[in-house]
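Up next is chain A:
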Amino acid sequence: MRLHSGRTSWLRATVSVFLKDTRIEWRSRFGINLLVLFVLSSVFILVFALGQDTVERNVIAALYWIVIIFAATSSLGRSFISEEEGGTVLLLQTHVPGSAVFAGKLLFNLVLILIANVLASLAFTVFINATIANWPIFVVIVVLGSSGLAGATTILAAIIARTGNGGSLLPVLLLPILMPLLLSVVHAMIAALEPGSSWNDVGNDIATLVAYAGTVVTASVLLFDFVWKD
Partner candidate 1 sequence: MDKLTPPVSGSRYSVIRAIIITWMTLVILGAFLLDIPRMNILEHTARNLYFHVPMWFTMMSMVLVSGIYSARHLASGSRITDIRARESARVAAVFGVMGLITGILWAKFTWYSGTSVWWNSDPRQSMAAIQLLIYGAYFFLRTTIDDNEKRGRIAAVYNLIAAATVPFLLYVLPRQMESLHPGADGNPAFSEITAPIMRAVFYPAVIGFIAIAWLLYRQRVRVAILKENLTSD
Partner candidate 2 sequence: MEQDTLAQATAYDSVWANTNIPVMEPSGIQAVMLSDDKILVVLGVVLIIWFGIVFFLYRTDRKLANLERTVE
């Protein structure tokens, strides 16, 4: 019972899932508000916890990505639970190919994580006095890191939507899987904060991040139907 077939209509289905989520988000602004408040309050906790001493670059890099990862677990975990609660699962299952649902959700989650990154980088600059010395490196690792994070979060959000007790499960499942991403993204982030760093310093990390995002997204697309279909 697929209405769409062929590549163009797969793209159209993906975009329509993405637009549907965006429109729902635009109406309630629940996810965005949650994200803004989460990032701001966790940055303020850091401000008070760190005190007024200058913070080392490696600490800033680690804290930055911890904030991003927890912002993702707290606000993206709902992406499939909301379909389950709204009773729209069956509708999507019958009308849209599974991979298009996954791709649409992935896009939407990626946009949310990128927004969280913009917010967090502003908040870190203003409140923790972190200086991003190398903007090109920073932008590249944020985009790559966010893609891997979005891939892992989206498939796990689909998994937890099928379990008994929803969102609380996500961090437990997500964090061990994110370890390779966290290690390389923090390593690259230290280089981005360091004046005078070059692309050579982050070559390995960028390769790892690309491979990680590619692997996770490919595995998720291949496995998504087993989670999505009954």
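Candidate selection criterion: all candidates are chains of the complex that A comes from, given by their letters.
Operating definition for what follows: a contact is a pair of C-beta atoms (placed from the backbone, for glycine too) under 8 Å apart; a residue touches a chain by one contact, two chains touch by 3 or more; residues count from 1.
These numbers were taken from a predicted model, which means no experiment stands behind them.
Participant: Considering only the touch criterion given at the top, point me to the candidate in 1 or 2 that touches chain A in this complex.
Facilitator: 1
Participant: What residues on chain A touch candidate 1, complex-wise?
Facilitator: 152, 155-156, 159, 162-165, 169, 172-173, 175-177, 179-180, 183-184, 187, 204, 208, 211-212, 215-216, 219-220, 223, 226-227, 230
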